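First the structure, in the form of structure tokens, and then the observations on it.
A single protein chain has been omitted from the complex, and every remaining protein chain is retained in its original position.
Coming up: chain A.
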């Protein structure tokens, strides 16, 4: 789609584009290309001398058991968070889609956690489940469970997943509700006249019609888990215990900062870039124009 009437100035459009292009080149393309370049270099411990080492950083990375572990952690973490937050949000959205008097009020009460920073969400959940002072740790211990997310790897993962799901429900709820409200009532009425019960109507009519929204949300949620959960992980576990909650993004951060391995960190950045580009391409290939709001 293009405008048929336009201005003919020659210089002006470039001036209008200039601020954004300068910022994009300085803070985006330059660092991104530096990351790619650095991933082929090795610096000495003081960062004074760097030599070109080809693919050595990548080879070293793929020889590291910790890297495979962070990949596995990322897969488990994103699957759990996406599956839980999508299904819980869908349950709430289907209820809020019913003709209830208080539905708008419930909508407001459901969406505000979107505004809570991931790191703050992490701190809130850590406070509830901190082994010695957490309000909810005592009942867990009372049930005979030796709850300790600071030492137990599974407990740490559960806690991080809960905080990430809590934060993401509001977003998914909002989009599911919009998707549900866009489904024509006449289709559902036709199903009802044919004798389909509510649950059957949901699985045979509503859910298939909602699939573009679901697919769109699935991609967005995976991107969310990859990047936005950094604050949650850093606030709750700091990647621990023993690396149990170190996702791929967290490892980029930890290796570059604490380990000082900039080449390895850059190589990980490049791999992440490729994954995100693939995810975005999938989103545009399959979601574009199919999602109705």
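Assume contacts are C-beta pairs under 8 Å (C-beta built on N, C-alpha and C of every residue); 3 or more make two chains touch, one makes a residue touch a chain; residues count from 1.
Following the convention adopted for this analysis, contacts and distances are computed from a predicted model.
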- Message: Can you work out the missing subunit's protein name as recorded in UniProt? Choose among "sn-glycerol-3-phosphate transport system permease protein UgpE", "NADH-quinone oxidoreductase subunit K", "Potassium-transporting ATPase potassium-binding subunit" or "Thioredoxin-like fold domain-containing protein".
- Response: "sn-glycerol-3-phosphate transport system permease protein UgpE"
- Query: Which one touches the absent chain: A:71, A:140, A:178 or A:209?
  - Reply: A:178
- Identify the residues of chain A touching the omitted chain, counting contacts across the whole complex. 1, 3-10, 12-14, 16-17, 19-21, 23-24, 26-32, 34-35, 38, 88, 91-92, 95-100, 102, 106, 108-121, 123-128, 130, 132-135, 137-138, 166, 169-171, 174-175, 178, 185, 188-189, 192, 198, 201, 216, 220, 226-227, 230-231, 234-235, 249, 252-253, 256-257, 262, 265-266, 269, 272-273, 276-277, 280, 291, 293
